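The structure that follows is given in the form of structure tokens.
A single protein chain has been removed from this complex, and every other one stays in its place.
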Amino acid sequence: MTATKRMTAAKRHRPVRRRSDWKVALIFLVPLIVMYAIYFVYSTGFLARTSFTKVSITFFNAVDVGWENYRLLLGDPVFLRSILNNLVFAGISIVAALTIGFFIAVALSTGVRAKRVFYVLFLLPVLMPLSLLATLFNSMLQQRYGVLNTTLEALGLGALAQPWLTDPGLAFGVVSVIFCFLIGLPILYYTADLAALPTESLEAALLDGAGPFRIMRSVIYPMMTSTHLTVILSLLLGSFRALEVVLFSTQGGPGDTTEIVGSYLYGWSTSAGPTVGFVAAASIVVLIIALVISLVQMVITRPRKGRK
Amino acid sequence: MTAITRTTGSATRRRKTVERDPLQRIVTRRSERVVIYVLLILMAAVFAMPLYSGIVKSLGVNGIGNYIALLTQPIGNVSIWATYGNSLLIGLFHALLVLVVSATAGYAFSRLEFPGREVTFSAVLLFLAVPGIAILVPVYSITQQAGLFNTHIGVALPEAALTIPFGVLLLRNYGRNIPMALTEAAHLDGAGHFRVFWHIFLPLSRPALANLTVLCFIWSLQDFLWPAFIFTDPSMATAAQAVQTFSNALGQSPSELAMYNASLILLAVPAVLFVLFGMRLIVNGLVAGGTKE
Partner (left out) sequence: MNKRISATSRGRFFVGALAGVSALALAGCAGGSSDTALSEKQTIQVWGWSGAPGEATMDAVIDAYEAENPNITVEYNEITNTDYANKATLALSSKQPIDVVGVFPNDWAGDNEDFLLPVDQWPGDGSPLDGLSENAVEQTENLYSDGEARSVPMYSNGSVLGFYNPDLLARAGFSEPPATWAEMEQFATALKAVSPDILPAIVPNDTWLQGDFLLTLAGNTDPEFWNDLRYHDGDWNTPATVEAFTQYRSLFEKGILDASTLDVPYADAMAAFTTGEAAIVFTGAWEAGLLLDSYREANGIDLPAVGAMPVPADDPDARGMRAFVDATFGIPVNSSHKSAAADFIRFMTSGDGVDVWGPTLIGTPALEGWSLPDGTLSSDVAIAGYETIQELVNNPNSDRNVLSNFENQQGSYALEVAAGNLSPEEAAEKGQADLESGKYN
């Protein structure tokens, strides 16, 4: 038996099926199972049960209301708009990452001095508390007292000073910009994968005398499709979990223009009175959407059949 | 908090020496280099603008005095040092929980064979996209029943629950890169799985565990949601949540507004420090979000 084991051990990916280790596996998986059971399985069940009631945060005196919460939810244009907004913001930040983020990553890899300073600056917004970032934006963009407008006035460009936070279109743009501030992460992915690019095409292009921008666009960009995919998926996942970005900058305003799923749920979660059943229904719908996104991500990144 | 699985391996190919790296050579003309620098500097300036605006506003009225006042007295019952301390303590619990679960589950998914392994792993990954706010209501109930309001562990538990999918992914992928030969040899010598886990898997996974730890601290520092809802006592506050507390406590006069901006800057400091000193760990951790081969 020993010789057979040694031979099969050389093959990394398809060891001969020994007796299955399921008993040991179960023991090792206990911590995971406990956490998941409590925080995901129980939670989902709890939410489902609560979503059919009208109850306050005390969970006492729950009144059964059947599908009413779901009816109210799916008939609420603000909720539907918030889902749309999530997708739009994700889309915008994806476009920014695939263009600006890509450019920054490549540019920084071409031998720029003070590279580290640039990295820190671009990475900082992703890693500092988002509540801070969004608050700074809000304070900076106040029409009358914000630094941006007062600077524009000081520079004589007062005509450019806008109601950034109270005009719906502009506010939407502001939130998009904040989302774009989070391209530090895609820049990281690009940088790491740039280091692993095969060099033959690059060498060939250099020999042909192509300029850097041409090379970036026509040679490097097409070669990084798997990274592009990674970036797209990661931003999609991340935007769905966003909350503070909107909460501290525009609070979903003006009106409901910039509401996202997170801020919508937060608003209802913090409102007084028997709204918890409604929140639970919204949470269930959000959970379903989150699971679908994860599913999509898993299917797309499934390794091709030959490998396993 | 995001994680992805990627299909290229970054560990295998190593960059050639700098001079032979073609990327370094694609910029030939001076004018091109200037353009690149200008664009980078412009974008960096845009990125630095919010921080700059905060700093400018914070130096109003009393200048540096604002910072000194914040560092020496509490605002609305909350002292800045307390927020740092709370965040770090929560980060500690958060990291501990995530490490325990991720290491054990990562080992199970990468080194053990059992029926339904890949399906279970996929099921675990399904919860990567769950927004914290979606499980707020049940967490309220759970925290209430366990009596964990106003405790650091009460905040760390839901944080850990949301980080665990990423952690398991990280450790499992890392575990798959450990050559089977090492563990085979140990098994042949009579070691059981627990021994292999403790003496081989854990030490070899140290880089991944270190990355994960740093990320847990950063995410605890960033977290607004759980401290906001689980700390009902306002004197317990964390960095991200104190933003709200301070904005309510610091009211009317311009000097207070300047102090508020100074507090924002100070609250960002721990994150900045982590980024400056832990950058490599952070980068490695996020980038190694998964090699799936």
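Labels A and B are assigned to the chains in the order they are written; within every chain, residues are numbered from 1.
By our rule, contacts are C-beta pairs under 8 Å (C-beta built on N, C-alpha and C of every residue); 3 or more make two chains touch, one makes a residue touch a chain.
The structure displayed is predicted, hence computed values, not measured ones.
For the chain missing from the display, the contacting residue among A:20, A:56, A:151 or A:199 is A:56, taking the whole complex into account. In the complete assembly, the contact with the undisplayed chain comes from A:165, out of A:165, A:215, A:232 or A:293.
Screening B:55, B:69, B:82 or B:100 for touch with the missing chain picks out B:100. Across B:37, B:81, B:198 or B:277, the single residue that touches the chain missing here is B:198. Listed by residue number, the positions of chain B touching the unshown chain are 76-77, 100, 104, 140, 144-150, 153, 190-195, 197-198, 202, 232-235, 244-245, 247-248, 250-257.
Residues of chain A in touch with the missing chain: 24, 27-28, 30-31, 34, 56-60, 68, 72, 76, 141-145, 163-168, 253-256, 269-275, 278.
Just so we're on the same page, only the chains that are shown with their structure count from here on.
With centres defined as mean CA coordinates, chain B is found 14 Å away from chain A. On the chain A side of its complex with chain B, the touching residues are 2, 5-6, 9-10, 12, 15, 17-18, 20-22, 24-25, 28-32, 35-36, 38-40, 42-43, 46-47, 50, 57, 59, 100, 103-104, 106-112, 116-125, 127-133, 135-137, 139-140, 146-148, 181, 185, 188-189, 192-197, 199, 202-203, 205-206, 211-213, 215-216, 226-227, 230, 233-235, 237-238, 240-244, 248, 261-262, 265-266, 269, 276, 279-280, 283, 286-287, 290-291, 293-295, 297-298, 301, 303, 307. The touching residues of chain B, counted against chain A in their complex, run 1-10, 12-13, 15-16, 21-29, 32, 36-37, 39-40, 43-44, 47-51, 53-54, 56-57, 97, 100-101, 104-105, 107-108, 112-115, 117, 122, 124-142, 157-158, 160-161, 164, 168, 179-181, 184, 188, 192-193, 197, 218, 221-225, 229, 239-241, 243-244, 247, 261, 264, 267-268, 271-272, 274-276, 279, 282-283, 286-287, 289, 292-293.
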